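Written out below as structure tokens is the structure these notes cover.
Apart from one protein chain that is not included, each protein chain of the complex appears where it belongs.
Presenting subunit A:
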């Protein structure tokens, strides 16, 4: 059942992706990208990543759409017709895709528990409630075990905000 839901959502995702890539109107592309992010959040929800799904719905579909729309308001909303041939980019993308497909064929199938990465997860799930008292393992790992990493993330966001302010400051005003 879960597999079928993911299958349908991912197929919808691919359809929206094609529309995003093909459209020449930047406004349409941004709105479609927002829809794409909501579908992505649904996929994440089915993949049991509830915290990530919430963040993706708020940040990916909300804040990034607002940022894109404000940038479009300050610039232009249509894309110029292409001047160069798309053959070289298509070839690069095709070769990359073929290499990735070749690499993926050896990976373990979806949804099984007998993979090497599932040795570390249950360890955290066993330790977290006793050591931190927080039932949500993702929050506990983010706040307690990887606190410095989260601090670094905050520093990156702060640096990003400073860069945006420095770039958009009105000169001589």
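Quick note on the criterion: contacts are C-beta pairs under 8 Å (C-beta built on N, C-alpha and C of every residue); 3 or more make two chains touch, one makes a residue touch a chain; residues count from 1.
One rule holds for everything that comes next: contacts and distances are computed from a predicted model.
Among the names given as "Multicomponent Na+:H+ antiporter subunit C", "Molybdopterin-dependent oxidoreductase", "Carbohydrate ABC transporter membrane protein 2 (CUT1 family)" or "Nucleoside-binding protein", UniProt records the absent chain under the name "Multicomponent Na+:H+ antiporter subunit C". In the full complex, subunit A touches the hidden chain at residues 2-3, 6-7, 10, 13-14, 17-18, 20-21, 26, 29-30, 33, 36-37, 40, 43-44, 47-52, 55-56, 59-60, 63-64, 67-68, 70-72, 74-76, 79-80, 82-84, 86, 88-90, 92-94, 96-97, 100-101, 104-105, 107-113, 115, 117-118, 120-122, 124-125, 128-129, 135-138, 141-142, 146, 149-150, 153, 156-157, 159-161, 163-164, 167-168.
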